[in-house]
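With one protein chain held back, the other chains of the complex are shown just where they sit.
Coming up: chain A.
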Amino acid sequence: MASHGVPRISGSQVRSEQLRLKELQHITEYKKLVSIVNLKVAEGQYTVEVLTLTTQLLTENAEYYTIWNHRRRILEYMFTQLPNTGPTPSNSNQNIPNLITGDLRWLVSLLRQLPKCYWVWNHRLWLLQKAEALLPTTAAHDLWHGELELVGKLLSLDSRNFHAWGYRRFIVAQIVRISASGSASSQSMVEAEFDYTTKMVKANLSNFSAWHNRSKLIPHLLDHRQADKTARREMLDAEFSQIQAAINTDPFDQSIWFYHQFLMSTLSPSDTRHAAIALDFTRQDQLRYYEQEILGIKDILEDTRDCKWIYEALLQYALSYFKIGGNTQNFTTTDMQEWLSNLRELDPLRKGRWDDLERSFTF
């Protein structure tokens, strides 16, 4: 009912009679399975047999959310009937750990086919929360840790899947929570997660999601390191020089500009939505950073005149720079008018925005 990327078949290509009959047969079988499952659940038959029927049905249609609820009702009942430990190599469903790991394994294959299906991700989280409530601590912890590996694999298949990124952040938070309450040595995973984003953006500078996650991790990272003033400024400088290098490599990449804007936004103390990187900035520091970045970007114009992101960034930063009291030593309002006219030429789609921008020029 909401298909993406499926080519349209023209009206003349009607199904052959044979295909039509096959489809009708399939419908009959599917409807039969649906009614058996619903009937047996309504009768309270919370058995292995019915659980298997829900597996079959959900494999065919993972979007059928009510069946996921039925499956959880059956599992919840079984959890009350079975021991919470057992010989792990056994394949039987006769204990809770096997039931849970069996379900988790099946879900991996579903997630590979349907990495954007909300219900599958939900069921997986539900299983892990059940595991923590019902299983011995170490067994439950092993399961949470195993998830990090799984989500790493899924992100290597689609590095922008926002379900997977959200899941990753959630898993990390759970592992941190668990190790804070237990005796485990690692109290924070923020260093490892930060390194992970480094690895991801090195593999592909256009990975917007990885840049996003990096922007969220930096404040935590600095707190975790108990970074002093110097360390914080070093961090900011290192990030700026890395991103300037990336801009020089490919100024047409939107993700890189996103991260540059993030760094610039941390300069002004008025931005309270996110923690600043350097906490002791004076007006002079701010102006200095603005000048450094604006001049750095202006340099790229020498070789690249047809990249709209450059003009957008220059205009945005120049306006902020004047707002905090910058002077016209390094660039003038005439420069800004020229950047704007280049922008208008390169990006006519957003004409209305450039009109509003021009109106905001109050000099």
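Couple of notes before you dig in:
The criterion applied here is as follows: contacts are C-beta pairs under 8 Å (C-beta built on N, C-alpha and C of every residue); 3 or more make two chains touch, one makes a residue touch a chain; residues count from 1.
One rule holds in what follows: contacts and distances are computed from a predicted model.
Between the names "Translation initiation factor eIF2B subunit delta", "Rab escort protein 1", "ATP-grasp domain-containing protein" or "Geranylgeranyl transferase type-2 subunit beta", the one given in UniProt for the chain missing from this structure view is "Geranylgeranyl transferase type-2 subunit beta". Within the complete assembly, A:255 is the residue of A:197, A:255 or A:286 that touches the hidden chain. Remark: the omitted chain is touched by one listed residue; of A:216, A:233, A:298 or A:344 this is A:216.
Against the chain not displayed here, chain A makes contact via residues 1-11, 20, 23-24, 26-27, 30-31, 34, 38, 60-61, 63-66, 69, 72, 118, 122, 126, 160, 162, 165-166, 169, 206, 208-209, 212-213, 215-216, 254-255, 258, 261-262, 265, 271, 273-274, 348-353, 356.
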